[in-house]
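Note that this complex is displayed minus one protein chain, with the remaining chains in position.
Per-chain residue numbering starts at 1, and chain names A, B and C are given in the order in which the chains are listed.
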């Protein structure tokens, strides 16, 4: 997101001048590309498996929206927490999930995070700080607020992040989450993905006014960014995460984007005008980022091609692993309704160089202390 | 409400100049006073009955808020519909309910509109175009939107009105109602009664920003008026009703007021600072209106005193009637779970001279046609 | 009986009330369960201008399961109203519209989402007439049930919740003819009716459905197959398991399709229990405090002396419905479970 773009938004919460965010390194930029590619290629692979009848039930992907989940989650520290939604596979990968576990979950195999108990995108790896979504939208906005409440109550400098589609903002729970987060100034970042449709329902039947405008009426900032620009999403998220961590409360970030596939694989999206799709196809987040890397950041096109091939090979390998994962034992179907003990969520990976530096710093400090 | 006051509000939906509302006649002004007095004295009477143990369960009143329900409902035509809430007894009286039925309902007698099936303010007289509230707040905002939807679907020039407290706006259903009403431009008027508290909870724990500000983000106008000024409430409501009738969609009207009694009769409201109460006591809506009538509108103080005595006598008589109403037959306890047929709601009374004139006009027309 | 006064106040609707609309083969045609639902809806919308539909993606898109396919074109946007993603809004505005003389038919995209509109359903719609004498003629269509890896949020059978919310009628047809007949009856009923349509039957079940006018009275069970040695009382998807088991097992098995769950057809239930003395109650919903528990209790209370064996239940266990096929099969009653349960009861 260009600084001027930010400045233009009257309700932008982020002062682009204040910034002070450690910038993205060259490696970070390649990581962002890698993660978006991993999402794209994993979902393509999954769609194939679905068409081959290997995925039971239905299939949903986030084609065209890769910049959002990748860019937003990239801002988070290991100790932060996420509730990831159904268009946001990239966020799982940012936290360290491997595609085999994603594919295994979709196929109902025991190797998926839910071990076959739940399907499609209804999972999160607790070991990576993620709480899997429920179908009911946008219930996770409240759960994320609750995670944030725990951080606030304990005085921890940690942040919760969640995602929801623009259609989900019509549900009462969205309002309850925004209102409570505003009153309590919770350290939570709400990523609103406006992909133009809720299933077949266009924006004008979902709301009369863009819901990002409501942020101020809940007592916090809201801003819109180009959801197909991974750096713009990252920059907005990083600012919001930082503010949340500093005790300055929640932020609502609208990412304008387009759902490039049907709502699910069964949906031919005949309700979407072809021109609309064509227009957005030209703004493909992966293509655009690749071009910027090649142009502005002088990454050799060969490197980008290699990256793509590396990711493809990794996804292929993961698919094999997923296919080799057994179906669950029917005996577990009636197990696990109740917990015997509470266990903490684990920390996720945080590939942004800023956190790597912090870790390195901490390790150095320790080394120093040990020495 | 002074025109200048209206003009000062940046988010006022009503253009005070455009006006064009038939003005209040002298008789209208006395009617408003009469209705507010009837509410005050009926509730005082009910409180006494409660203290005497004649009212089972709990007791709620709207002391100090009389201008809102009276002023708002006064704008409605007979064919309009209402969902009246728990601080709004005056609206029932505007529509033609007599205090005996109110008191009988509170006492669980067969003479109340619910015949003892429901209690306290959970009633409405279907014959007068009212659908009684449920406890869950603010559910009636959606029901009122549904009444309005029926009008819109049938192309009728009719309006639905409902009320809710500021605390209830935190509930998800409020948001769902506002959002839907905005999208569909429903002919509905939402009266927001900000009486400073939701039970014991003060504004700052209910929301970070005054919810009237949200109206615009739902695609319609919102304005705040002095809820202790019956003319201000009436003027705002009349404009909003007119707009709704003309197909211009919903309006949210915040009436700033104070709940002068406890949440219920059991609540000593020790959480309310005495100065706050004292301040609001000086703005008593009935006293203020009486003074304005006596001053600006030259109503002889004697007339006002008489009116008060008339109403008191009427309430006394009604109390006797209510006390004479028998307890319901236990046999009905298990009857009426299911309906055998649908029956239309009846029209309410509409004491505003404008509607009386319309009726007179219609009657004349008929006379003319008959002749 | 004293207990009865506290426990069974709903009059059982007269059997003779509506004899119209029985299947008469000359005007019937083969339809899927899904087509039968669409037919009923279209029939009522053509017949009665006050009938309208509201729900998510039901307009131009024709609904997640295509029940309202073509309706938008025929009836227009106002009568096939696409709503925002807000279930309380759908049900709450339907209540208001119904009170004002419309006959709304709400679609939940999946029955599971009723949890998001629960309050308006159980508190506003259900209690309205009892409290105020105001009728609320509306239908909530609930695509329910599992068997196709819908997972914990797209497979539920929430009917027992509704039985614990007095004021709601509840129907759960198992055949195309009943789907049509009960939906028409539901739309004409002056009360809120929860219409459970099992997704697994949408395209899998076909049958003869009378063309045009066809109603099935609410509150009346059907003896689908008479028998002497035992009874299976069931509804929805489990009916088909029961009929197959009755076919395959060499014994005289009576199969009763409840069709309506509220008000229950107590007479039919008790009569069959008294006749055969052995009853299996089968449904797909979880067992604990389910419809089967109510039916079993009624039988133990009112047919005690006639019972030759314990009343058995075959239901899903009290767990969320899992996604993966082997897990889902382990949870939802299967044909083998049905057969085994019948065999066990027969040999008791």
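We adopt the following convention: a residue touches a chain if its C-beta (ideal position, glycine included) is under 8 Å from a C-beta of that chain, and two chains touch if they have at least 3 such contacts.
Treat the numbers as computed from the prediction; the structure is a model and nothing was measured.
Across the entire complex, contacts from the unshown chain go to A, B, C.
The residue touching the chain not shown here, chosen from C:249, C:293 or C:346, is C:293. When you scan A:85, A:143 or A:322 for touch with the missing chain, the hit is A:143. In the complete assembly, the contact with the undisplayed chain comes from A:183, out of A:183, A:225, A:258 or A:299. Checked against the hidden chain, the listed residues B:90, B:116, B:222 or B:348 yield one contact partner: B:116. Remark: the residues of chain B touching the chain excluded from display are 56-57, 108-109, 114, 116-120, 122, 134-137, 167-168, 170-173, 198-201, 205-207, 271, 327-334, 337.
For chain C, the residues touching the absent chain in the complete assembly are 1-3, 5-10, 112, 115-116, 118-119, 122-123, 126-127, 130-131, 152-153, 158, 160-161, 163-164, 166-167, 262, 264, 285-294, 296-297, 299-302, 304, 307, 309-320, 322, 331, 333, 337, 340-341, 344.
Residues of chain A in touch with the missing chain: 81, 113-114, 117-118, 122-124, 126, 131-132, 134-136, 139, 141-151, 153, 160, 172-173, 176-177, 179-180, 183, 334-345.
In this text, only the chains that are shown with their structure count from here on.
Averaged C-alpha coordinates put the centre of chain A at 39 Å from the centre of chain C. Contact of a single residue of chain C with at least two other chains is seen at positions 83-84, 86, 88-89.
Residues of chain A in contact with at least two other chains: 170-173, 205-207.
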